[in-house]
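One structure follows; several queries about it will come next.
A single protein chain has been omitted from the complex, and every remaining protein chain is retained in its original position.
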Amino acid sequence: MFTISDRSTYEPMLDIFIFETVKQLEQLEQLVICTEKSNCYTENAINEIFRIMHTIKGSAAMMLFDNISMLAHTIEDLFYFLREEKPRDIDCAALSDLVLEGVDFIKVEVDKIKNGHKADGNAADLSKKIRSFLSILKEHGGSPASSDVNKQLQDVKQKYYISQDKTAAAAGKNAFRALLHFEEGCGMEHIRAYSVVHNLRNVSTELNYIPENVIASDESVEVIRKEGFTIYIKTDLTYGEINELLQHTVFLKELALTQMDDPEPVNEIPQKKHIMLEDDGVEAPKLQKEEATVSSGLQQSLISVNVNKLDRLMDLVGEMVIAEAMVTQNPDLKGLELHNFQKAARQLKKITSELQDMVMSVRMIPISATFHKMHRIVRDMCRKLNKEVQLELIGEETEVDKNIIEHISDPLMHLIRNSIDHGIEAAEDRKLKGKPQSGTITLTAQNAGSDVVITVRDDGKGLNREKILQRAKEHGLIHKPEEEMSDKEVYSLIFLPGFSTKDNISEFSGRGVGMDVVVKNIETVGGSVSVDSTAGAGATITMKIPLTLAIIDGMNIKVGSAMYTIPTIAIKESFRAEKKNIIIDPDGNEMIMVRGQCYPVLRLHERFRVKTDVTDIPKGIIVMVENREDYICMYADELVGEQQVVVKTLPSYIRNMRRIRGLAGCTLLGDGRISLILDIAGLVEK
Amino acid sequence: MKEVLIVDDAAFMRASIRIMLEKNGFKVVGEAENGLKGVEKYKELRPEIVTMDITMPEMDGIEALKAIKEFDPMAKVVMLTAMGQEPMVMDAVMSGAKSFIVKPFKEEVVVQTLKKVLVQQ
Partner (left out) sequence: MAENVAQELWEEEDTQKDKFLTFVLGNEFYGIEIRYVTEIVGMQPITEVPELPDYIRGIINLRGKIIPVMDVRLRFRKPFREYNDRTCIIVVDIGDISIGLIIDSVSEVLSIPGGDIVAPPEVSKGSGNKFIKGIGKVGGDVKLILDCDKLLNDEETENLSNL
């Protein structure tokens, strides 16, 4: 069944599907982990898990992710049983493992989808495991669950008031016979049929229909599909009126309505049980009682906002700040005494400032969600390695820019896995050392000026200077005598690429990941990493990340061995020039002709005094840049490539020393090199 | 102008239905994430038609349907259901739901069902 036909509807739905499913999986994880702590599945937990799986089943099916939908369905069935039958003696640990395995499968699939790949995972084995877990429960759990919908429907049937008394009915004026066929594939035809009957009861005095056991299930569905649904009705309505009424039936394919002259035949249909329709106050048994489920505690009054809108909002506010300055500091106003104007301008500036702060804060979200994800990591590592570790969270309400959150998660996971794998000792060892049997990992987040500082501290055995030195030597990473290296310097060696080797890559940490990737990730968001340790007592990794991020699209260029980045927005074009287009003006300045216009040439190697072999115009590249309608052509060795860069300001020591015209800041390139970001306005200035 | 209220606890479902309906000339005047809020919104907005999910926290679709019908016997409510929920759909029909849509559904299904129900008396 194809459900979504067109791109413009599919993509936004996909975004929401991913967003909501990820959120629900996180909720589910928390539920399971909490349950493990208390060692039993509460009614609320079961209800929540049921509901989450039910929702995921539905959404995934809509998006045609059948493997996810079917797995969710299997887990939903399991929890339906748990909810209805409330069996005792559930093996909670095994159940938790199954659920988490399911969560992991779906997580992986959603990840594939997020990255534009096919969700081609196969959960057949897992589904089998879940189903057999369920059947074992059913065997042991006393009366097998009657998830048999049909049986329930039959119970319903028996509640109808059935009268054999033919005379009880007042004769309706007209009698009709209607044969209805429903559209193929509309589903639940028996209930649709019943719905028609139900709608007719107000206007009829007698109703019979075939098949009669509409509410009793599959057989009637099949009959209705093949032969249609026949209704005999006695009513005061006219033919036209009944016809119109029936025509409005949803999914009606065909209606054959005939008026019967002789009212009597209504009573002559083979099955004599006709049903007296009174206001019978019939109620189907309440088969699924939804209790008010307790929210998992992570819900607040929130709306989800498209991040693109936020970005646009931030851009607009940025432009507004500039525009406000252009008004209040306009050269036209120079020298004028405008008291009222100044007062109003000050107020405007105040509001603009506050607006800017507010918009920036909108992009900030508390780091708690990321921190809480770590519980699962700790739980899994402890199970697999047979260690006991508590996770302590401090400062989870600290807020961090949304962009940054995404880059912290993976490093944190790696660091925690690493701590548990290599840092925290086994319980017996800890006891021998006089440490509490359970290790502790403390995650803290706090604001420090314009940065956020996040630390991962463990009380394990700490870093081993000798071992690190040895491994570093093996990989040729040491370039000075060991005795001259401080402990901190030695510990920092773990961040070097190539430090983690295949030998020490256990299944969990360093899976080609390694500390150097942690550093890369943090550097990508403009942050820095450091490590400290006390032998025997533990280690602390500290990550310092700037609160907000200035990211621009830039073009990297090379001049000699130096790298520069030009904000893409300033670039008009780039090309290789020919000697013949270069002219020297009367003052001796180099100019270049481009399509009849003359532009000044700025040789970057001269401006920045960089040594390079590329000084011949045709050998290098010209980049034409523009600032406020002023153009210049910059000359560099070559273009390296476009990328999005995080703008870092030059160290304050340098900024305090002098304001370097032409430099807006710097950025770290992928290989760790520093590229200076050009300030086009400063370069274009005469 | 074909005003609809969407009641479903899954943001994904609400969004999907909204997208499908708005493409086809409906106006979504409100959304609610559970039965309780659904009833409130109905009273506040008095939409022409409601899509109502069955499985929701706080108050399920059947309860909400009954509450809405009590408030407004002429209310047009279409239930959203999944396979295996036949007894509940039956209950809903008997409590006055005009029709139902089985998940997962095509865009045409939602649109046609709502259009037909709107012209019913």
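First chain written, first letter: the chains are A and B, and each begins at residue 1.
Everything that follows uses one rule, which is that a contact is a pair of C-beta atoms (placed from the backbone, for glycine too) under 8 Å apart; a residue touches a chain by one contact, two chains touch by 3 or more.
Keep in mind that this is a model prediction, so the values were computed, not measured.
The undisplayed chain touches these shown chains across the complete complex, A. Among A:Asn115, A:Asn308, A:Asn330 or A:Ser486, the one in contact with the hidden chain is A:Ser486.
Touch with the chain omitted from the figure is made, among A:Val610, A:Leu639 or A:Ala681, by A:Val610.
Among the residues A:Cys34, A:Ala345 or A:Ile660, only A:Ile660 touches the chain that is left out of the figure. Within the complete assembly, A:Phe495 is the residue of A:Phe495, A:Tyr599 or A:Tyr635 that touches the hidden chain. Along chain A, the points of touch with the absent chain fall at residues 479-481, 483-489, 492, 495, 519, 522-523, 526-530, 544, 562-563, 607-610, 648, 650-654, 657-658, 660-663, 666, 668, 672-676.
Convention: only the chains that are shown with their structure count from here on.
Between the CA-based centres of chain A and chain B the separation comes to 28 Å, rounded to the whole angstrom.
By the touch criterion given at the top, residues 1-5, 9, 12-13, 16-17, 19-21, 51, 54-55, 57-59, 61-62, 147, 149, 152-153, 156, 186-188, 190-192, 194-195, 198, 215, 245, 248-251, 282-285, 287-288, 290, 292-293, 295, 304 of chain A touch chain B in their complex.
On chain B, the positions that touch chain A within their shared complex are 9-13, 15-16, 19-20, 23, 55-60, 63, 81-91, 93-94, 99-100, 102-107, 109, 112-113, 116-117, 119-121.
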